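Everything on this sheet refers to the single structure shown next.
Complex shown without one protein chain; remaining protein chains in place.
Now for chain A:
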Amino acid sequence: MAKIDSRYRKNFGLLLVFLLFVTLLFVISVFFARTITSNFVQTDFNNRKAEVFDETIKDFNEFFQEKIPEVAYYQGFMDSVQAKEFSSTVLRKYPFVQKIEFSDIVFTNIDSAQRQMRIGNFGASSKSSYQYQLSADYRLQSTKQTASGDLSSNEELYSVFLRLCTWLGRDQIDTTKIANTEIYKLFYNIQPGKISYLNIPRMTDILAFRNMMIDANYQKSVYEQDFYVFYILPTKMQVKNKYTNLYEKVSIKPVVDQYVLNEDVYLKTEIALPGALSEYKLQFESSQNHISKEINKKFFPVVIILILIYLILLSLGYLIYRNVLTNNRMYQLQYDFINNLTHEFKTPVSVIKIAGNNIKSAEQLSDGDRAMYGRILDQEADKLNSLMNKLLSFAQIENKSIKFNGEYIDLKEFSQHIFESTRIKYPDLELQTRVRVKDEIYADPVLLTSVFQNLIDNAYKYSSPSKRFLEINVEQTKKNFVILFNDRGIGIDKKEFNSIFKKFYRVKNQFNQQGSIGLGLAFCKEITEFMGGEIKVESELNVGTSFTLVFPTEVKNG
């Protein structure tokens, strides 16, 4: 016993260490998780800005890549009416376009006073130019520029024209196509805040321009072209903050910002805007509070998961502990069983030994003595035999090696037989019986007898001598045979209802000190279930116990 006790103590120590270790692990992982989350959020703060940037300049890109080239679709055929219509859609759709200047220009080699720019024989002049703008109440305002034809004032057009002429004047130009980079260089002029665009002429037109420039005798021609200047105000772009959780404030700021940083800004990053927007940048800011909130939000699920893992580990520990306890109880039960069994065997054996000694030492044995010793020996041998039978049959049932010798039994006759033998066995037991059955039961008579015997024995054993009473009712319902054993014994605590059918379990009370090995009820349950029935118990302490056996009337053979 001492050994076992020490083992318990060692178990607790291990558990304690386990508990401490797991807790420590939990605390450390929570700490690391917090640090990693914090780092993660800060990295995110720096990385996600590209997505916000993309979203924000999406409209601008659409305008630049799709809307502006639409001018070229018209191949120079645009006049003020079309330009007004076009400008109206642009100004309304893209609020960052502040103002649009449109010039209906011609490229020609005809000498005229109108022509203001000239390289070789190739010249450009503006037929008319207009300015379009949205008023405060979103109406399109169109103003015709007065200095018509005066191209020197139009520096945008001037620079595009110059570049085109420089390119046309080159010795070697590919006469089949213009490369994309050339197109960008020649027909776009992008400055911060402004995009100028000359409608891209067809290749044949470009060759004609070249000929006009080089060849003085070239056929006098006039080519219409359209020229646009779009004034861009990046601050009017709509910032699309996809990650409000990360960025508290995203704003479009001039690249050069002389003012001192806002002190309460905890994290700050920026990204430069491209092309015509390059005077401005996209600035991302967040306060400490905002970032902490985000960190906590990200951290929360991590902590939940860690707690869960912790709890699982703890419950695992508990389960192991419980398992150890159960094993220990089993050990004790077996230990008790051996104790009891030894005791059970010891009494008849010592009685036999004493009887034997007495017979041996007696010089003369009277008839009465002989009969007495014979009865004693016979009785004790029976006791031993029944004990061994019990053990043996139980073991057989456990191992499923017993055979079910089923037959149809008339319960009236069968129970009458048992009642009679009981009355003989326990003359001081008040036995009330009632048998009301129609059909025969299909069962093994030997096994059924031992179930009856066990229950009757228990009723007798666990009753105070004054209350030895047993009522046995054998009835038949629609589907079942119900056999009720009702005593007025000491009763069983409800807590032990589950345990009483377990092997080697004994309720602890004064009637149970000796002569019980804790197998009776377990044996009954096994046999009943083996025969296809079931056993139930109801009891109240100090009032009585009733066991109910239920067997089905219709037995499936098997």
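Note that a contact is a pair of C-beta atoms (placed from the backbone, for glycine too) under 8 Å apart; a residue touches a chain by one contact, two chains touch by 3 or more; residues count from 1.
Quick note on the criterion: contacts and distances are computed from a predicted model.
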- Task: Identify the UniProt protein name of the omitted chain, choosing among "Spermidine/putrescine transport system permease protein PotC", "Dipeptidyl aminopeptidase/acylaminoacyl peptidase", "Sarcosine oxidase subunit delta" or "Family 1 extracellular solute-binding protein".
- Result: "Dipeptidyl aminopeptidase/acylaminoacyl peptidase"
- Message: Can you tell me which of A:K93, A:K177 or A:K536 touches the chain that was removed from the display?
- Response: A:K177
- Query: Thinking of the whole complex, not just what is shown, which of A:V52, A:L134, A:I200 or A:A355 touches the missing chain?
  - Reply: A:I200
- Checked against the full complex, the residue among A:S29, A:Q42, A:Q191 or A:S221 that touches the missing chain is A:S221
- Note on the structure: In the full complex, chain A touches the hidden chain through residues 66, 69, 72-79, 82, 176-177, 183, 200-205, 208, 215, 217-223
